[in-house]
Every structure is written in C-alpha cells, then in structure tokens.
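A protein chain is absent from this complex, but the other protein chains hold their places.
Showing chain A:
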Amino acid sequence: MPAGRLDIRDVSKSYPQEGRPPLTVLSHIDIDVAPGSFVSLVGPSGCGKSTLLRLILGLDADHDGEILVDGTPISGPALSRGIVFQDHRLLPWLTLERNIGLSLENAGWSAAEKAETVRDLIALVGLRGFERAFPHQLSGGMAQRAAIARGLAARPEILLLDEPLGALDALTRLRLQSELQRIWRTERVTMILVTHDVDEAIFLSDAVVVMGARPGRVVERVTIDLGTERDRAGSDFAAHKRRILRAMGAEFGNRHAA
C-alpha cells in the first residue's frame, strides 16, 4: 500500500472564551484522503479550514477526535508532512538553496544526499540559476515556488498547502496551478490544498471538500472526475463549479434564514 493516507476522524476544536461558552471552530470533521490523491478544502472565511490544516500539521494537539497518517495517530510536526504557507515564509537571511535545505536539518541524510535533493527540487520548480539568490531578490511567484520546493524537500508523504497561491496575481496564479499539477504528478505525494478559489480547487483536485462556517464543518464532498486534461471553460468543469458554489451558497442561505 503506498504511503500518504490521511484519516480525519470526528475532529472538533474549540477555543475557550472568557465569560462565554467556548467558541467552536471545527465541529465533527470526518475526511478521508487516499494515498497520492489531491484534495482541496474550500469554504468561506472563518470555516476553520486553515485551523484544520494546522491540526493536520501537528502544530496544535489540543482537539477532539483523531488524525491518522497511514493508520497511526500523529504526534506533533513530522517531516513526513510538509507545509506551504500563504506567505512564502522563506527566511530572509538564507539563500534560496539554504532555505530549501532547512527542511533537511533533521532528515538524517548525508550532506551529498541533501545537496542533490535541493538541486533536484530547484530544477523541479524551475528556479535553476537562483540557488544563491536571497528571498528579497525573488518575485512573489518565484518565492512561492521556492516555498513549494522546501515543502517537498524532506520527501513528505503528505504536502499541506495553505492558500499557497492566494497572494499572487491572477496570471502567476494560473501558471503556478499548472506547475503544482505537474509537480503533484511527478512526485506522487498526497496533497491537501486550502483555497478560496473554486476554479483552482476543481482544476487541481480529485475531490473538493466544501466546508461551512460557524461552526466549521464539512458541508459536502464533491468528487472531481474530469480526467487529466482539464478545460476550465468546459461544461463539465462548469457543472462541478455550479455544484460546489451551490453547496457554499446554500450555506449562506441557511444562515440568513436562521
């Protein structure tokens, strides 16, 4: 069985509030992700999708329910789960290659293996020639490519992407979506993408999980069966988009009624 299976079982998360009942940000989340698949989480602001990603990453163990990777409950961050944040979060004092290498500090590999991996990844994300550049010398799109390379460096089974393209201009975003798709196919790593952009989710994913807000919960899971060449202007694409938007829209309708 290939590695990279993720099971989120009945996960709830709430924050205590002074003098008021605790604020529930995630309520009974159940999501299964097959090894090597691409799943997107979409939903309105405040639906807890980024919080859920933090829990999967292992940065916050204070929640109910279970998060299993390949059948084993997670305990804290691990190199088998990579992350790409919305802000590229490259360290400004490290060159591009050393930023990517930072992921490998505790990988237990030889220096030669590390150097080779970094070199391969820089080629994979199309940044050859910029190995010694500092982050301030890179454009937003290039920095985000570097962040993707860093996320992949330790050969994780699961790569978590927290709106990685959200801060980029529209054209760069489209290009990087194709890049991400290519990387996903090359690396065969499970990817979980949090995004606001429904088109992006449909273009990239095997399945889209639509979440609702207050409290954050799963509203619908839409399987995307559009094959490998996806036409953003095609009628099938539009049909999926309509379905997802309806799931998100119905959510708003209910809230207005309530």
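Before moving on, here are some points about what is shown:
Just so it is clear, contacts are C-beta pairs under 8 Å (C-beta built on N, C-alpha and C of every residue); 3 or more make two chains touch, one makes a residue touch a chain; residues count from 1.
Here is the rule we go by: contacts and distances are computed from a predicted model.
Note on the omitted subunit: UniProt lists it as "Aliphatic sulfonates transport permease protein SsuC", one of the names in "sulfate adenylyltransferase", "Aliphatic sulfonates transport permease protein SsuC", "Cation acetate symporter" or "histidine kinase". Note on the undisplayed chain: of the listed residues A:26, A:69, A:127 or A:148, the one touching it is A:127. Contact with the chain not shown here comes from a single listed residue; of A:79, A:115 or A:167, that residue is A:79.
Residues 57, 59, 76-79, 83, 85, 87, 89, 91-94, 102-103, 105-106, 125-130, 133-139, 141-142, 145, 172, 175, 178-179, 181-182 of chain A touch the missing chain (whole complex, contact as defined above).
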